[in-house]
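Below is a structure I'd like to ask you about.
Heads up, one of the protein chains got dropped from this complex, but the rest are sitting where they should.
Let's look at chain A:
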Amino acid sequence: MKLSVNGKDREVDVEPDMPLLWVLRDELGLTGTKYGCGVAQCGACTVHMDGLAVRSCQLAVGDVTGDITTIEGLGTPDSLHAVQDAWVEHQVAQCGYCQSGQIMSAAQLLDFNDSPTDADIDAAMGGNLCRCGTYPRIRAAIKSAAQKIQEA
C-alpha cells in the first residue's frame, strides 16, 4: 500500500483496516502522533490529510485519500511552523503527550481563520484533551501565532 507522508512516498505492508495512527507509529516510526483513547475523543492522534485535521485513530489506512502531514512534517528542520514557535514562546507543554495533536488542530484552525475569537478556539480545540491543563497557554499561543501570521 502506498502513502504520501510528510512529502515522501511510503510503502507499507499492512491490512487496509489498520488505523492510520498505528501505521504511522508502528510501521513508519513516526511516533510524534500519539495514541490517547482510540475512539476520537482526545485528539492526541490528530494529523492532516490534504491540509484538513483528521483523527488518525479512526481513519483506516485503506481509506486514506490524500497527502498526510504529521507533527514531524509540519515545520521544516530550519523553520518551525508559526504554531510551534508560539508553543515554545508560551511554554505550553507540560508532559507534552497531547501537544502534537493540539498543534495539528491549532495549525488547521489558523489555516482557515487568522484572527480566531475565544469561541472559535473553543470550537476548534474542544476535541483535544490535555490532562495537564495547559489550556490557558494553548489559547494564548494560538492568539500569538495568529498575530504572527497576520504580520507575515
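Throughout what follows, a residue touches a chain if its C-beta (ideal position, glycine included) is under 8 Å from a C-beta of that chain, and two chains touch if they have at least 3 such contacts; residues count from 1.
Just so we're on the same page, contacts and distances are computed from a predicted model.
K.L.:
Determine which name in "SUF system NifU family Fe-S cluster assembly protein", "tRNA N6-adenosine threonylcarbamoyltransferase", "Phosphate ABC transporter ATP-binding protein PstB" or "Isoquinoline 1-oxidoreductase subunit beta" the UniProt entry assigns to the undisplayed chain of the complex.
P.N.:
Spelling it out: the chain absent from the display is recorded in UniProt as "Isoquinoline 1-oxidoreductase subunit beta".
K.L.:
Can you list, in ascending order, the chain A residues touching the missing chain?
P.N.:
Chain A touches the missing chain through residues 15, 18-19, 22, 25-27, 29-39, 41-42, 44, 70-72, 75, 80, 84, 87-88, 91-100, 103, 118, 121-122, 125-126, 128-139.
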